[in-house]
Every structure is written in C-alpha cells, then in structure tokens.
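Only a single protein chain was left out; the remaining protein chains are all shown in position.
In order of appearance the chains are A, B and C, and numbering begins at 1 in each one.
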Amino acid sequence: MGILINKNTRVLVQGITGHEGSFHTAQMKEFGTDVAGGVTPGKGGSEVFGIPVFDSVKEAVEEVDPDATVVFVPPRFTADAIFEAIDSEIELIVCITEGVPVHDMMRICAYLEGSSSRLIGPNCPGITTPGGSKAGIMPNPIHLPGNIGLVSRSGTLTYEIIDLLSKGGLGQSTSVGIGGDPIIGTSFVEILNLFEEDPATHAVVLVGEIGGTAEQDAIDFIEAMSKPVIAYVVGVSAPPGKTMGHAGAIVSKGGGTAREKIQAFESAGIMVGNSPEDIVNKLKNIVII
Amino acid sequence: MGILINKNTRVLVQGITGHEGSFHTAQMKEFGTDVAGGVTPGKGGSEVFGIPVFDSVKEAVEEVDPDATVVFVPPRFTADAIFEAIDSEIELIVCITEGVPVHDMMRICAYLEGSSSRLIGPNCPGITTPGGSKAGIMPNPIHLPGNIGLVSRSGTLTYEIIDLLSKGGLGQSTSVGIGGDPIIGTSFVEILNLFEEDPATHAVVLVGEIGGTAEQDAIDFIEAMSKPVIAYVVGVSAPPGKTMGHAGAIVSKGGGTAREKIQAFESAGIMVGNSPEDIVNKLKNIVII
Amino acid sequence: MDLYEHDAKRIFSKYGIPVPAGDLVTDARQAGEIAAKLGHVAIKAQVLAGGRGKAGGILTAATPQEAVQKAERIMGMSIKGLTVKKLLVEEYKKPEKEMYIGITIDRKARSPVFIAATEGGVDIEEIAKSSPEKIFRTHINPLTGIHDYQVRSVAYLLGRADSASISNLVRKLYMIFTDHDCMLAEINPLVRTSGAFYALDAKMVIDDNSLFRQEFAQEEEDELSALAKQHGMSYVGLDGDIGCMVNGAGLAMATLDMIEQHGGRPANFMDVRAGADEEQIRTALQIVSANKNVKVIIINIFGGLTRCDEVARAIAGREIKIPLVIRLAGTHEEEGRKILSDHGISMAMSTQEVARRAVELGHTH
Partner (left out) sequence: MDLYEHDAKRIFSKYGIPVPAGDLVTDARQAGEIAAKLGHVAIKAQVLAGGRGKAGGILTAATPQEAVQKAERIMGMSIKGLTVKKLLVEEYKKPEKEMYIGITIDRKARSPVFIAATEGGVDIEEIAKSSPEKIFRTHINPLTGIHDYQVRSVAYLLGRADSASISNLVRKLYMIFTDHDCMLAEINPLVRTSGAFYALDAKMVIDDNSLFRQEFAQEEEDELSALAKQHGMSYVGLDGDIGCMVNGAGLAMATLDMIEQHGGRPANFMDVRAGADEEQIRTALQIVSANKNVKVIIINIFGGLTRCDEVARAIAGREIKIPLVIRLAGTHEEEGRKILSDHGISMAMSTQEVARRAVELGHTH
C-alpha cells in the first residue's frame, strides 16, 4: 500500500514548536499520521497537541521509537538536525526546510552514504500515502487513495496535479516531493524504483523542472520499468540563466532547459504532458487501456 | 589457497622509488609477487627493476590495473596516499608505514566505510600467502605453504613465529600482520572471518599485544569458529603506562594489559601459548589430532 | 548571487591569488590617472553578464589619454541589457600561456568538482564539447576537502615545472570556494607571464541560501527584484504584459508556461513563498503592479501554510486598478472564496483556467 510511509509509520517532528512545525503537526495528525513525538532543544518535557517534546532526537528515539522524522528547523540549524537524525539511525528523514545552503547538503549527502537513513528533500513538500499517512506539508483534502504514484521536484505545483488527479478519479498510491534544490537526498530514480516494486502502484507521474539533469538521468531507468510513466516538465518559458526562486531552478551552464528535458523524454518514447489537465487526460487513457 | 592475495594478485607499490619501497619491491618480485607498477609523484615514466612508475594511482590503474597496493610512503604523506588508493577503488590497500598520526587514521577509517577498499595496517608487515604472493615486508625465506592461518599485531615477532612454524613443518595458508597502531584498517575479527571461510586454512594463530581490547573483541567470534585458534599475547612484563615503541603498545587506561587478555582467552577456553615454541608444540598436537 | 569581477578579485587577492594591480572607477577620467601609474592597462566593464569581451566591454590602452578615451567608450554601454556604470582598470598582462581552473558543484555527483584545462580564455564549455579529453575533472569529497594528490594532478597537468605555484593556487581556490559557500569559483584565464601566475579574470557565484552566514552586500541589478528579496520573495522581470503572483517556484513556472501556451506573454516571475500572509501578499501586489507594462495580474495560490482567506483579504483591500485573475486553492479555500465573492470577485479553478482567462483579458485591454 504505497511507498516509504503507511499508517503504522511513527513520525517525529523536528522543530515541532515553531510556527510551521506546529501548524503542520496539527495537519498531519488530522490526516491520520501517527505523530509520536517532537524535538525542540530546550523545550524537552513540554507537549504540543498532546505530543511529547524532547530536547534531542536521541531521547525521542529512546522514548517513542520513531520510524521517520520531518524536519522543519530553520536553514541555519537544518544540517545539524539532519546529522542528529542520521546519527540516531532514523530510517526516513523528510526535510521540508527551504533555504538550506548547498554546501551543507553536500556534506550531508556524503555522510548519508554508508548510513542507515534515507533523506527526502530538502525544500520539499514531503510524502503522502492517501488513506495511510502524511509526513510533510501537502494540503490534506486533495488526496484520494488509488494506484497512481507521483514524484515531483515541485511543491505547490504538485498539489495542483494531485488535486486534479483526485478530481478526475485517479487516486494516488503515494505522492513524493523530492525537492527542488540542486543537491537532494533522494533522486527520481530511487523513488521510481520503489514505485516499480510497489504492487499498489500501477502508473507513475513524474514532475520535473528546469535545472540540472535529474530528469534525463531517470530516462534509462524509466525505459526498463514495467509500469507506464508520464512526465511533465515546467520552465519552458523561463529565461535562461535567471534565478527562479529555487536555487534548483537555475538553468545550469551545461544544459538543463525544460525544452531539452522534454525532448529527451520524447526521444526515449516516454509520454509527456503539457499541463496538469493533460497529464490527467493521458493517464485516464493509460489506466483504461 | 589462502586469503586476501594469491599468485594472480596484481600489486602496486606506492613509494616505489624510496629506500624501503625499492628494497621490498625487489624482495616481493623475488618471492613471486606480480608487481605490476609503482607510484612516486614526479617520477612517472621511469622504471624500477623493469616495473613502470607512475605519477598517480589513477594513471597506474588505467595502465596496469592493480588489485592491491602496498604503501611505503613516509608518515607525512601516508594519509594522502591511502585516500588516493581508496578513491581509485583499489580493493586491497596494505600500509607498511610506521608512524602515521592517529588522527589521520581515524579520518581514513571513517572514509573507508562505504568505500570498496579494505585497508590492512598501517605499521604492519603486510600479507604473505606462501607459494602465492607477498604484499609486504616479511622476510622471504621463512615461509612454507601449508594450512595454518596467522594473524598478528606485531612485525618481527611474527617473522619469528612463522620461522618456527615452518621449521616445525607447519606451513601457512596466509600470514597477515594487521598492524600495531591504536587505529587500524582491518581487525582480528575480519581476518579470522576470512580464515574461517577459507578451505585452505585448518587452524589459526593469533598474536596479540598489550593495549586496547582488540584481543578480547575477537573472543566471541573465535568461540563461534569451527577451526581451532591458538592465541599468544606479548607484553606481560611491560610496565603499565609506559610507551613501548608502538603507539599501540601503550597500556590504555581502561584495561588492556597482556595478563587481562590472556585471562580472557583462557576463561573462554581458547588455547594460549606462552612462547613461539609453545605455539608450535600446541599446534602440532591439534594438527595431529 | 554573482559577484562582480572586482569583488571576486578582492577576495582572490586576500587569499594570496595574484591578480593584476588595478582599481575600480566610476568616472572615465579616473582611468587616465590609474594608467599614469600602471602604464599599459586593460579597461573592463563591470557588469554581471558573460560575453563582455565580444560586446566591446574590454579594451586595452597604452597611454593615459588612450585609457580615458577607451573608458569613455565603455562607460554607459549596454551589455545584455545591463548599463555599464563601473570599470576595472588594471595593469595589462601579456599572457605567455592561458589556462583554466574552476570549481563548481556537480549536482549528480552531489559534490564539488574541480575542473582544469591547459587552454583558457575562451569558453570552457566549447572546449568541453569539442575536445572533452582536454578537460581534467576531479570530484572532491565535501567531508575531507581536496586531497593533496588531487592538487598535484592539476599542477602536473598545467605545468610540471611550476607545480608548487599551481598547487598553491589550487588549494587557495578551493579554500575560497568552501569559505564563501560558492556555487562556482573560477579563474579564466589563469595566465603565466614572466614566470608568474595571475588570475586575469575572476568569477564567483555565491549560494543564495548561504547569505545568512556570508557577508556580501546585496547589489541587485533591478529594484523590484531587490524589494522582493527584502520581503523574502523571489521576483524576476520578463518582457511580457501579464503580471504573475504565485506561491511556489514550480507552480509559478507552470503558470508562465501556460500563459505562453495560450498565446500570452508573462511580465514577470514571482514566487511569494510558503506562509505568505496578508501583508506579504499586499507587498507582492505592489511589486508586480509597479511594472508599467502589466495589463493584467494573475494571482495563483495553492495554499499550505499560506491561507487563502489572508490572500483574499489582501486582494479585497487592494489599491491598484489593474484587473486581476484569481485562483485560490488549499488551506481555508472556502473562506477565501467567500471573501472574494462578497467583494464581487470571481475565481478560476486551475492554473490552466487562470492563464487562459488572463490572456483573454489581456487581449481585450
């Protein structure tokens, strides 16, 4: 039933007492997530919506044994929070924080190798398995349980696509936002691999952006997949070389325009949608066939 | 036929043009080792005993594709030489150099995790598989092919034991010096595990020293082994707390005396020899039985 | 953020990477004074754009008189839409040999990559395409930093006889790269002249996400982007007439793409970021409407932490007269819709629809 998280996943929230952290903790609880605890250094012993708050991840692990953690701490402290989660051997780390320095992320990714943790993000909306659990910030009402897997580099654009899928009757097995930054913990390929192995997923939507070559890197894997994949890439009208909000949305010097990515998908015979509506329509054809 | 190296192992020598490096390269060749190349930065293009010398490990890998490397470079440059070998994905790195700073070794050992390399040493005599290959500095004439595996933290003491084994008709499958420093690349347990899995090895000699708890750490593993192990620990007469040449031969604050180690082996029912001669005699009883 | 050549060179110099002697001028006549001291000089337009040389923004002068003339020719020039307001006047170094060294981030390898080439001065990407074997690359583990053997590899490639000086430059460039959270630190060309090495040009791009711990004066090329950044938002001016205000960069790009698909042209990119409140939205509206070309404004919000009711209140209380096309979804969507309908404002239901309606509205204006 979906990938990465399910209704039994015990979720920790790092930065639970902050503005964003507490808002989304409430949202996650409402969605049905088992939020087992939270961490805010110096606020150990208190509670947020009845959830125990700890000073450190280590204490949280000893007391409430979480399987996953969602990181909301500000960019200045994000790297340390992730290192703490890795050292505490939390299996799944979902980093929501936007604005984490790239050099911090490079160090973290090198540190992750050989560890027992998987990092999703940073600068991502997290993971939702409809009818199961949510570890992240996607709006609650848009999801519908089903068999479409979704993996995306975007945030709000992902919400719109999920919303349209649900309204079109196409439920999701799991939706994963891997984040829009140049350096991220988990790639398209790794998520596609999980969807390929997940019996509950029948088709996959991949949402890409300008910048980098993560989309092209996924092509070989998609070609070997047994399940249909439909891609959507935004940023066709973005002027080259301009920063587009995400550090990840810079057109890198060596390629990485949306048009190049779309062409690469099409040359490999992978379906490409040109709008959220188009994705839904094309998916309906596949799913009916 | 033995562990770690055999007659097909292609060996690289880092620091091949130095005093020690060239001496032992000649010895290795004489022993029958396939010394495929050497590295000394700035001396690329030259030859030592007909062996090509390269400026970098990368070039050596491209040209002569070694399986193992023996590091003779001075302590100041040892860490870099090992990092270079790891980055070039050489499977087996044997570091002979004595005097490598412990902080360098800690960094290297952390770096080794998740790499595809194994490090033996530093401050070790290397590995000899009699009748096969030698990657290190053990004297050539002392070895005899056979079925005794030997693993030791010492250098010259190891030679004496091998010499007595050979003279007593007890040949060796492979002799491994893991090094006497506080931080080493490969532990007793890892080598014992290789001997346990090696069909050519019928019994194992383990030579320990004062300092640390590496000997005690091996006990659980030895108890589960199918092959007999005989231990020998030197330093009973060493005054506690005095530095004994090896940085590794310091009696650490929290235990680590030779007597404690011997008692630990004996309590676990593991045979202990009290001299090289005693080891040979006890082994003969086992092997005959 | 990109650093100006002169700012990057100041940092290089501080780290001991030799750069030609010189100074920054804002008045062409000052170029003469510097040339009087330095002799043969190079006069270089300081703009954050590539291709300055081809555009005529880099000239040399042998005398103070010539320096003033050339400086006058460059000052005020427009290069890729940017007006030249500052010139770097520096000692002209005749290169015996031009090389390239640079460090950037390899997104796929998730680590810095050191790049070196025995040819420099021209576009490194052209060399990379035509003769990839001429480009040396070595990835750096971010936890250990650059290893000595890597430094040596670069030095041997660029000049065995000069390997000590080159090793020194390589180490310093890597220090600059890590100390300043660089996305790129580059010397192109690195030249050898009379036995010494100089960074003739210097390029540094700083990770915007690191600016909380890096001390760089924000020097934005345009006011609206600067204003947006001050408020934690991201704005990029474009040359169309449909203003955009979206939360999330991906949704913002999708909005632009769909405007073009419907035959319209966006006037800007704007990401108001997550958690925008009423005041933030009001500021964003002011920024978007400050562009005189804007005929219609799209507001496209899919709220998470951003609440639709707050957005709706900001819209309802707006002071601008440019027509709006609005789409609000997500958190407190119903409340937002109610506030707007109380004010007689209708809403589109998707990005597709909001884009289509904006383009239609733009045509009728």
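Everything that follows uses one rule, which is that a contact is a pair of C-beta atoms (placed from the backbone, for glycine too) under 8 Å apart; a residue touches a chain by one contact, two chains touch by 3 or more.
Keep in mind that what you see is a predicted model, and the values were worked out from it rather than measured.
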Of A:Asp34, A:Glu84 or A:Glu98, the one touching the omitted chain in the full complex: A:Glu84
Hidden partner chain, touching residue among A:His19, A:Lys58 or A:Lys167: A:Lys58
Sites on chain B contacted by the missing partner chain, in the whole complex: 19-20, 23-24, 75-76, 98-103, 105-107, 109-111, 125, 137-139, 142, 152-160, 163-164, 180-183, 207, 209-210, 212-214, 217, 234-239, 242-247, 249, 252-254, 258, 274-277
For chain A, residues in touch with the removed chain: 41-42, 55-58, 77, 80-81, 83-84, 87, 107, 111
Touching residues on chain C - with respect to the absent chain: 143-144
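We take it that only the chains that are shown with their structure count from here on.
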Chain occupying the most central position, where position means C-alpha average: A
Identity of the chain that, by mean CA position, is farthest from chain A: B
Rounded Å distance, chain B centre to chain C centre (Cα mean): 54
Distance from the mean Cα position of chain C to that of chain A, given in whole angstrom: 27
Centre-to-centre distance between chain B and chain A (centres being mean Cα positions), rounded to whole Å: 47
Set of chain B residues in contact with two or more other chains: none
For chain C, residues that touch 2 or more chains besides their own: 141, 143
